[in-house]
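For this depiction, one protein chain was excluded, whereas all remaining protein chains were kept in their positions.
As written, the chain order gives the labels A, B and C, with residue 1 at the start of each chain.
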Amino acid sequence: MRQQLGWGLIGGGKGSQIGGAHRIAARLDDLFQLRAGALDVDAGKARSFGAEIGIAEDRAYGSWQDMLAGEPSRGDRIDLVTVATPNATHFEISRAFLEAGFHVLCEKPMTMTVEEALALQQIARDCGRLLAVNFGYSGYPMVRQAKAMVENGDLGRVRLVMAEFAHGFHADAADADNPRLRWRYDPAEAGVSSVLADAGIHALHMIGFVTGQTIDRLSAEFHSHVEGRELEDDALLSLAYSGGARARLWTSAIAVGQMHGLNIRIFGEKGGLAWRQEQPNQLAWTPLNGRSELLERGGNGLYPPAADGSRIAVGHPEGLLVAFANLYRDIHTAINAGTIAPDALAASLVPSADDGVEMVRAVHAAACSAAGDGAWIDI
Amino acid sequence: MRQQLGWGLIGGGKGSQIGGAHRIAARLDDLFQLRAGALDVDAGKARSFGAEIGIAEDRAYGSWQDMLAGEPSRGDRIDLVTVATPNATHFEISRAFLEAGFHVLCEKPMTMTVEEALALQQIARDCGRLLAVNFGYSGYPMVRQAKAMVENGDLGRVRLVMAEFAHGFHADAADADNPRLRWRYDPAEAGVSSVLADAGIHALHMIGFVTGQTIDRLSAEFHSHVEGRELEDDALLSLAYSGGARARLWTSAIAVGQMHGLNIRIFGEKGGLAWRQEQPNQLAWTPLNGRSELLERGGNGLYPPAADGSRIAVGHPEGLLVAFANLYRDIHTAINAGTIAPDALAASLVPSADDGVEMVRAVHAAACSAAGDGAWIDI
Amino acid sequence: MRQQLGWGLIGGGKGSQIGGAHRIAARLDDLFQLRAGALDVDAGKARSFGAEIGIAEDRAYGSWQDMLAGEPSRGDRIDLVTVATPNATHFEISRAFLEAGFHVLCEKPMTMTVEEALALQQIARDCGRLLAVNFGYSGYPMVRQAKAMVENGDLGRVRLVMAEFAHGFHADAADADNPRLRWRYDPAEAGVSSVLADAGIHALHMIGFVTGQTIDRLSAEFHSHVEGRELEDDALLSLAYSGGARARLWTSAIAVGQMHGLNIRIFGEKGGLAWRQEQPNQLAWTPLNGRSELLERGGNGLYPPAADGSRIAVGHPEGLLVAFANLYRDIHTAINAGTIAPDALAASLVPSADDGVEMVRAVHAAACSAAGDGAWIDI
Partner (left out) sequence: MRQQLGWGLIGGGKGSQIGGAHRIAARLDDLFQLRAGALDVDAGKARSFGAEIGIAEDRAYGSWQDMLAGEPSRGDRIDLVTVATPNATHFEISRAFLEAGFHVLCEKPMTMTVEEALALQQIARDCGRLLAVNFGYSGYPMVRQAKAMVENGDLGRVRLVMAEFAHGFHADAADADNPRLRWRYDPAEAGVSSVLADAGIHALHMIGFVTGQTIDRLSAEFHSHVEGRELEDDALLSLAYSGGARARLWTSAIAVGQMHGLNIRIFGEKGGLAWRQEQPNQLAWTPLNGRSELLERGGNGLYPPAADGSRIAVGHPEGLLVAFANLYRDIHTAINAGTIAPDALAASLVPSADDGVEMVRAVHAAACSAAGDGAWIDI
């Protein structure tokens, strides 16, 4: 029998999509109990929405500071905090809760700067607390199957990864001044990168997740196709990895007709894989000189990390919420097992502070390369 | 703010897929709280698994009879019971809980005989309780979009529906004596039909759900392709509907290469629709003399029943668990609004006792027709 | 080196799609030389169009009767005649040319009545001439791969075939009186069947082609969804085959959104196949308890009948014209080898008079069954 852990959520207020996704995913397997929240920057809204979703009145906090003050001394204090606030606040909030002894799952990007990322990584280490980052697409069973196939040598040495995360929802020039969009392209609010830091980062994480390699060097170009944008709405990266793999990443917000196009193809000496996030239950596998096969989530013959990640049988589609739930389940396991140090976490399927640091580094290096006409930057 | 309702589950014990799906779906939106269960025929297992998933000790009952005895007098008594037990027990258990004043969501098929189905329908009416049947695939947003398009006249008069629900998981003759399969083809345990009552019934329900029409007459043929089976592992139905639509339904358990192949195509005077359960987030729409379009769950321009059924944005796939959650959400709404009489329910999106009766009738009529060389049977 | 044969075409005049397809297909491999034609019922148009496409003036005949008079005595007389005239003339023209010593490729359906079909079959036998019928979709390499896989036992005994040939181009009630369509639903011109005899017949032939079995019995229902039509615009057949296979065939002209939807799925004891005419270069294969594979035309590991049917390498799509060319190539081979008697032809890949007879029988039996409320009819 698995023990429920107490869980708290910061951010993710009423109408927030990511907040709703976290609440569903964290509770999907009965492993976490939502006990506390600071769900909105508006204290009143934070309290009323907390009550609305069943949080006890005294734990539906009006701010994360109140939550930080109120939780530590409780006997039934929460174990894990999810930080789903605006990016610029990730560092401060995560640090505070780590230092107060809580485990933290932070939304991506982990921080706004590399220095913050490194500091947060060290704080987690010093505090002996788990620090995970929500690269939640890595929770899809068939992504985990891809990773396991690479680890098991089915592809031989990985030569090349082609990754993309493209959508077209910021393509409308007439909509560019919409406040909902504008801040995303304002360096004062969004930092050094827009679409790469927001969407492409997931594909970038997935390259490392599947190959088990880290980024050595990269070159990038950024473009702003819609007039008036300071930050990029389209980017291309070329990357060299620690194990010799090369990769290319395209990410875009102006690709009309792409929905939530996170796709990855992995080419090795002995075979190739292809996966598309919008049809996540299938993974195409072609062994060298062989026939293409379609592997199905829930089907026979999958490796344990894929087989373990299914809730329902083959042919019954699962979606993103279940992928996120896999991440919460693995965090639950890590906390219970005490395998929460960065090294231990890095050996698990949970995206760790190490991943968070690498991704923040990569985004900054890409911005730097793009500003320097595509010069190669060491990570 | 929506009030949580108390919920109990009968059946769906450890390792049960459908039980797990109900537990996830019922709680997905925070609308139901699992307070009581009789999860296994083995009293010990029922109690221990109940405790394992967080049910209070005194409400983790050893049998549904105990649950029936224990719940009614409690102040925090449950509101809704889900009956996910073997088919032959649906009638008795559902009746008992309806008569004790609980609302009931019963797994399909509602009952083993038409007489029981009619009786149960009447009991729900007499007791003023909700009786719904888990034709859960009708909860998919794009199925609801199809229904709404028909209702809004986008297709004109529906002429023809081609439906199928085929899989290949009972195709292996060498596996036919496996107890896990054998009972499904034994009339003593499964009744008059195997694959139609088990799988095809979902596609059959979907025809009526989408068209808004009821079955007038049908003709059927049943086959047992694997030797030794008394009940059908493959069936073909032809149907005439109340509004003039014709339909054909193919269902099979020996269709190797089909996974969970619930597909429906609807052809009207003014356009055609196609939907596939394994890629449920898309609906293909071709207006007469026009270009084919691909409608996306979560996308712009969907009718309210489809738009309301999404949890996450377009391009982020949702799966079966969210479809089931839509059903639970609509049951919650019906209970709160008091629109629980069969007529009221039939006007909602919730599969009602009327649907349950019609489907049981249809299965029996099909078996009768198949035994009579395909003679047409009035429903 | 392969010797060119002389070829003549009757029907298929200016603007005819099928005529153009025959002219391209017959010449694709340099195996036939178009030397004579009677391309139009209008003598003037026949002559001028013949000249336009390079037929010598004296062999661009004004009528098939002139062609029949002119060709036999020539030293360079044609070897093969393709009959692509209205269905009601197939019998008379084919008989005349067979009796004059020519080989004949007749468009489908071979004749309007079973009696004519049998007579023509006998005439070909008596004259020692080849009589083939253009079930040209059997020329697709991946259809031939499916046939070879069945023959080689890869599927084990075939249990069930699901076939369909549906389109939506006759769905518009406002267009029903268009002369281009109206004759197709007029028994005086089209005979006993419309969409089955025109489109469904190809799918019906393919069932027999792939399984190697002949029809024992069938049951059918016909519908006319567009008001005023005497003949069916939609049909469903259930069939029992000589080797124990069952099959179902759906054909329709009112299925808006279906283009030229000839699809076939074959389910055997040891695996299942699926093929779609609109994407003809792929064949999906799922071995029992195994993973789904995608076989590619031109790829490795295909059986000879499939491998031989490709003109260009894997990944370069081939379409219908190449399928038709395969049929012409095989007719060329049969003529050169002298394997032209019905039995010899039936053992080849060329659709023979036997196929022609069986299909005409089946269409008539289906019309009879449909008129008799779906009664089973022996073939």
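Keep in mind that, in the parts below, a contact is a pair of C-beta atoms (placed from the backbone, for glycine too) under 8 Å apart; a residue touches a chain by one contact, two chains touch by 3 or more.
Not measured: the values here are computed from a predicted model.
The shown chains contacted by the absent chain are A, B, C, with contact judged over the whole complex. Considering the whole complex, the residue from A:172, A:230, A:343 or A:378 that touches the absent chain is A:172.
The residue from C:176, C:259 or C:344 that touches the chain not shown here is C:259. Within the entire complex, the positions of chain A that touch the omitted partner chain are 159-160, 162, 168, 171-173, 219, 221, 223, 225, 234, 236, 238, 246, 248, 250, 252, 254-258, 265, 267-274, 284-289, 292, 373-374, 376.
Mapped onto chain B, contacts with the missing chain fall at residues 289, 291-296, 299-301. By the touch rule set out above, chain C reaches the unshown chain at residues 1-2, 4, 17, 20-21, 23-24, 27-28, 30, 51-54, 167, 259-261, 277-281, 296, 299, 311-322.
Methods note: only the chains that are shown with their structure count from here on.
Distance from the chain A centre to the chain C centre is 55 Å, each centre being the mean of its Cα atoms.
One finds 35 Å separating the Cα centroids of chain A and chain B. Chain centres here are Cα averages; for chain B and chain C they lie 43 Å apart.
The set of chain B residues that touch two or more partner chains is empty.
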